[in-house]
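For this depiction, one protein chain was excluded, whereas all remaining protein chains were kept in their positions.
Chain nomenclature is as follows: A and B, assigned in order of appearance, with residue numbering initiated at 1 for each chain independently.
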Amino acid sequence: MTNAGPLLEVDGLSVHLRVEGNERPVLRDVSLSISHGEALGLVGESGSGKSMTARAIDRLLPDGARVEGSIRFDGAEVGALSGGDLRRYRLRVAMIFQDPRAHVNPVRRIGDFMTEVLRTSLRVPRREAGRRAVEALAEVGIADGGRRLDQYPHELSGGLLQRVMIAAALLTEPDLLLADEPTTALDVTTQAEVMAILDELRSRLGLALLFITHNLELAAAVCDRTAVMYAGQIVEVRLSSLLHADPLHPYTAALAAARPDVDRSSARLRAIPGRPLSSFEAPQNECAFAPRCEYARRPCTEASPPIVRIDGGLSRCTRAMELRGTLGVAGHTEATSQGEVGPLGAAGGGADEPTVGPGGQLGAPPPSAPPTGRPAGTLARSEG
Amino acid sequence: MSQVALDPTPRADPAEEQILEVSSLVKRFGDLVAVDDVSFRLARARSMAIVGESGSGKTTVAKMIVGLERPTSGTIVACGRDRSRPARSTALRRARGREAQIVFQDPYTSLDPRQTVERTLDEVIRLHHQPDAADRRERVRTLTELVGLDARQARALPRDLSGGQRQRVAIARALAAEPRVLILDEAVAALDVSIQAQVLNLLADIREETGVSYVLISHDLAVVRQISEDTIVMREGKVVERGPTAQVLDAPQDPYTRLLRESVPRPGWRPVRRLSGAGTRTTGSGGPPPSPAGHASTNPATSGGDR
Partner (left out) sequence: MSITAALPVGDLAPAKRSSVLGTLRATGPAGMASAVVIGAATFVAVFGVVIAPYDPNLGNLTQAWLGPSASHLLGFDAQGRDLLSRLLAGAWTSMLGPLLVVGICIGAGTALAVLAAWRGGALDTVVSSGLNVVFAFPGILLAILAAAIFGAGLIAASLALAIAYTPYVARVLRGAALRERGQQYVAALEVQGVSALRICIRHIVPNIAPLIVAQATILFGYAMVTLAAISFLGLGVQPPAPNWGVMVSENQQGILQGTPLPALAAGAAIVVVVVAFNVLGERLFEVARRGGR
């Protein structure tokens, strides 16, 4: 394992897909890096491009996809790999998916599926491969591995199967694991278990992890750094420990604030008006989030926001420096302060859907009535 | 065993109208007992949650309440009328539809793909109420406004609507029958976080405006906290804990409830392995849960998580 430079470096990645004859952007200028042994969370809603990013890294984009920019793994350009090099790349970068059942052949036994890569690409003899598979299963907490190898996927529950997938992914001793919403379909207790396994394996094997999820709290809790995506772009990258207390981008703050709190209920949640856009729907030469952002001002709609580096993190926000330190989510409170500057943690209280700041916000539709009670008009525009 | 409150509704006020009363509900599928002696009561305009993971039986309870499954034994009484046995006539099923309605989880299959929103709502309204075309149009308009859809969206087909918009239509359709209780079966689970917040606010507003009661079926404790006043926790068919939501979540008595609570990701949370790593003592495939380890706070009880 080389130690010079990051393990994975994505630089200016843009992807266009062919949909019904038209070319549509799904990723725009995505840049991120993961060091050896580091866990990076990638958080976003529908259309954010988070899954697409992982697929681009693993060369799993559909035919007809146009890729620009570079993806470098351990110094080598991933897009240029082919044949044997590509196979070797896939041994070092493993991927697990949200629905394990969709990615496993239901008529083959677990053992066959797990040892396939070992036997074919690495020419490991069958018995040895089986032994390693049982060992890998033990790593993920499945004790009776020998019996499991003989079973079929449908005999295992979702949680168990996902753990098998993790074990299978680790058999080739990869350096990087791409996990695309691996726990979204699992029960919350099983999710905690699977996350704990990933955590432990990571530290023991020095495995780097790109963890994709829609759950900001989950990513922040288990990853060293977290990146937030919106409309095909990365809008913030931050140390996870600082993400909730001191986010750099309004979207991150809004996302955290929109989530109900298991520790307390609030009169109203701070919902974000409108709905998450994908890259091809989002306005091109302005901030994609501006139409929904309560901090948006004129400059936000006049040009694409630059990437601003602050405090070790980065934010794609025109007003990043200005808003610095004011976006922190201090948990939901009943306070009703709604000013443009001030902790975003001021949750609903008696107020409504987030209203526009008094500074002449552009793009977001103003409520039709003052924020008292619940004017019928605002509901109609709060779409999603 | 766990200390489940014996009184099913610790705050039952005899003067409060009970919209829904479920007693000793049992459902067996062959040898499997999906629902095992479940009881609870729901008063008018109150909101309760049924919390559980997969296999807990919570969805089966929901289906039995609306008549999609037939109870093996036990009683369900809604609006004072017994509905423990399936309706034998369409007219009775319709009448029951005016008492309890349901919104499902998946926005992508919960609407007829060939019907516009207006026609979907119109069909239900025509089924239950005004035959007059002008009245129906008015009612459709009121419903779409209630759930926050504009006129253009009302004329759209489901395939032109997003997941959140479709869920709004599903809610409107359920409300078109003017039910006294609305069952929300993981109704926001498939929605983006920002949209989920909008729909949760919407649900709160609807309850305030129409006085409908909610039964929220969910595995998401934060959503449960936000939207429900009382909670019962189900595990493998049984109710393991019940009480006011705040109490159940802040001071869980049952080890399973504690485990659930501690599994919720939040800033500062670190996942802890319950089953051990390289081979020692786990069952891996769940046997009966061993008795709780007795740690009060951070150590969840050890138990077979998944099968």
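Following the convention adopted for this analysis, contacts are C-beta pairs under 8 Å (C-beta built on N, C-alpha and C of every residue); 3 or more make two chains touch, one makes a residue touch a chain.
Remember, predicted model here, so these are calculated numbers, not experimental data.
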Q.
Going by the contact rule already stated, which one of B:Val124, B:Leu184, B:Val248 or B:Val264 would touch the omitted chain in the full complex?
A. B:Val124
(Q) Tell me which of A:Arg163, A:Arg275, A:Arg292 or A:Arg316 is the one touching the absent chain. (A) A:Arg275
Q. Which residue, B:Gln18, B:Thr116 or B:Thr144, contacts the hidden chain when the whole complex is considered?
A. B:Thr116
(Q) Just to verify: which one of B:Ile102, B:Val188 or B:Ala204 makes contact with the chain not shown? (A) B:Ile102
Q) At which residues does subunit B meet the chain that is not included here? A) 66-68, 87, 90-91, 93-98, 100-102, 104, 106, 108-114, 116, 123-124, 127-128, 152-153, 155-163, 170, 173-174, 177
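The working rule: only the chains that are shown with their structure count from here on.
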Q: Calculate how many whole Å lie between the centre of subunit A and the centre of subunit B, each centre taken as the average of the chain's C-alpha atoms.
A: 28
Q. Considering the complex alone, what residue numbers of subunit A touch subunit B?
A. 45-46, 138-139, 141-144, 156-160, 187-193, 195-197, 199-200, 214-218, 220-222, 243-245, 254-255, 258-266, 268-272, 275-276, 348, 353, 374, 376, 379-384
Q | Touching residues on subunit B, where the partner in the complex is subunit A | A | 53-54, 145-150, 153, 162-165, 191-202, 204-205, 219-223, 225-227, 245-246, 249-250, 259-280, 282-285, 305-307
